[in-house]
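Have a look at this one before I ask anything.
In this view, the complex is presented without one of its protein chains, the others remaining in place.
Just so it is clear, A, B and C label the chains in written order, and each chain counts residues from 1 on its own.
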């Protein structure tokens, strides 16, 4: 593979996934050193050309790993019989701190996604299977819950753009309150200091070459093996190359009617637990420990559940 | 249920499962207070009459819970057509510190188990499906690895008694070295200060009344959903009432050929990770978060794997 | 010492001091078992007669320990030349959830403390040196920040009663905002489910027999050895018998102009760090590892600092 063909790199690093997790920076720094001479640019310009999305936390069985997406060939001149994976990137405009977690963020996220999707010439919004986002938290955003609300509004922006949530039900007040509104393809990590939200769209296109496909579904809770099996079956690939999911320790404190203790354990964060649980279930069901589970899933799937996307080779 | 009919209580409490986990003591103290007046004895005499086996650590989705085993009715006068669950208790003689982790412990454990099994009038040693043990660590045992070796020798004692490991291959040197030797029904937690090993035997007997049954199997690793499904199918019960397993972060540092980080994470113990992983996979596969997974599985199943026993209502 | 003379027991247990710290319950359960037959009451009635105040977290060098306060003899008939330690207990009325963190809680706490102080016939409010409180959090209190606000209002109630903060500056809005308002003798831990606040007052009285004395001061930050030395000198006792302090990781993220990382470490809670730091400094300065440091100090001393009380034998 050639450095200039790399579109994005998604990976899991072995930190705690929290504020003092420096493994993501270390991984990105190493890749910047690797790519810079090959791309003929300075290390700090690499991320203008390649999207790096690293998530900390390889709890339990998860293997630290990267999935490198490479652009090969041009879009097809004519529609193919089978749709295949196509990846595109884009971003919103810069946000004002007051917009975070409100309709302004939702609508601008939806607009930016709509623009990317339009460029992909998809048959339908239903062909979008994963929208990986780095959510904006412009300097000056109120500290309390900034990350929560940026993730939430980003997911609702996706839900709006793809018709998963009707505009009429969306409002400032619905954010982090009306949990029936959610996207089943969004995956957002909020990033303090980021002025705009960056989007990475994975879709199935009849104009795509290659042998990769993507499918998605919603897991109703951390133990939803039927949901996992359903996505696997829908994908129908002979070989998995990427597993992407969002996890959440059910905020109601119970799972399938029984108490869980993830939210009251002051030694270990619920984020580490929920990643460990879902990654274990995914790895067991799919037979691979290279799974990318990131955590906190406000409006990403139903309360206590979350989206799952699988990429495979046909 | 009546206090005097309770044979044993197995449960998971929400501590860390380590040296500074006081949740087991708190649970046992509460049960002693509860049982003492009902049994007409002092609180500190309760455990002479009822076996309490609490394991700390309800990582991830696990619900803190207890399974209470109650003796109902007398053994049958005549063989029944179907075997059912029967529980019996016993103990080894007191051990000398030098015997821990050696043939002396293995052989005495085997002898004690043989005696209990004989009393159960089983058709075959294969009808023993779970041997829950508190392993002896008499005062004066060498500190290094005392718990490891007591668990290991206890498991090998079971393997010897039940014919799982041939006597000829067993030796002092085989302990914690020849990992091909193991029991598929042992489950031992070593307890510093305990002079003798206490055994709790779960078997299928044609002389047992009741509607409970037990089955067991060996999981080859933490992700072995086929193994879990196999035990569930072998049990054939309409309803699960107890799930008992041993977990172990594979000491070779890999799982299915990929690196795991459970053994090099200095923030979270591998014992917490391995319990979280296996409990998640069991809960997802069996649909119940009341699973009893304890950790460290030397000679309990193959390296990186461990025994699983399921109890259900027929 | 006789059980019926015990007024209160303050102690540190070796849990994490957080929500899943069950070591306090275990210690109290053990003491209830110990006291019940000696007091001729049921175990669950013991805490109506003796105040138990256990704080979890013996980070670093702290020795798990208890300090048992025993009433000996009657109050003196005539004023003595020297003031000595006197202890008294009391409580507020039950609070409504809406009152928590507001003037209603502040004023009722002040009223209750005033009543206790009046009963002690002190020369001056300045003779109160420690007000240990379990702060009310009645069922139904809004979850967010309930503990923070109950601690804060309890401390401000003490400040109001003892004239440390003028009534005119106190208001609902001042709570957790105007950090110049604080008590230098309050020490409150909030307790979910507790309807009323319980107070334990340590004061110097000319009517007290015995050879114990108490002194207090305010530490300006976690490293204030001069402040510690000042209280030690003010006490002037030949032997220390109790060290009680409140710690707080400075919420501004710096200490003496340099960054600290206690608030951004997602592996270890800042409460554990701040207790470890202050307890280390106290133990080093005072030469004893039996120090009682509890954490979170809203309006307990200045921002980043906290109150210190020393009890000694004259």
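In this text, a residue touches a chain if its C-beta (ideal position, glycine included) is under 8 Å from a C-beta of that chain, and two chains touch if they have at least 3 such contacts.
These numbers were taken from a predicted model, which means no experiment stands behind them.
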{"item": "Option touching the unshown chain, where C:105, C:132 or C:280 are the choices", "value": "C:280"}
{"item": "Sole contact to the chain not displayed, among C:41, C:61 or C:314", "value": "C:61"}
{"item": "Missing-partner contacts on chain B, residue numbers", "value": "16-21, 261, 264-267, 269"}
{"item": "Chain A residues touching the omitted chain (full complex)", "value": "14-15, 20, 22-23, 25-26, 29-30, 33, 43, 267"}
{"item": "For chain C, the residues touching the chain missing from this view", "value": "14, 16, 58-65, 222-225, 255-256, 258-262, 265, 267-268, 272-274, 276-278, 280-281, 283-285, 287-290"}
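Please note the rule applied: only the chains that are shown with their structure count from here on.
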{"item": "Whole-Å gap separating chain B and chain C, where each centre is the average of the chain's CA atoms", "value": "44"}
{"item": "Residues of chain B whose C-beta touches two or more other chains", "value": "14, 267"}
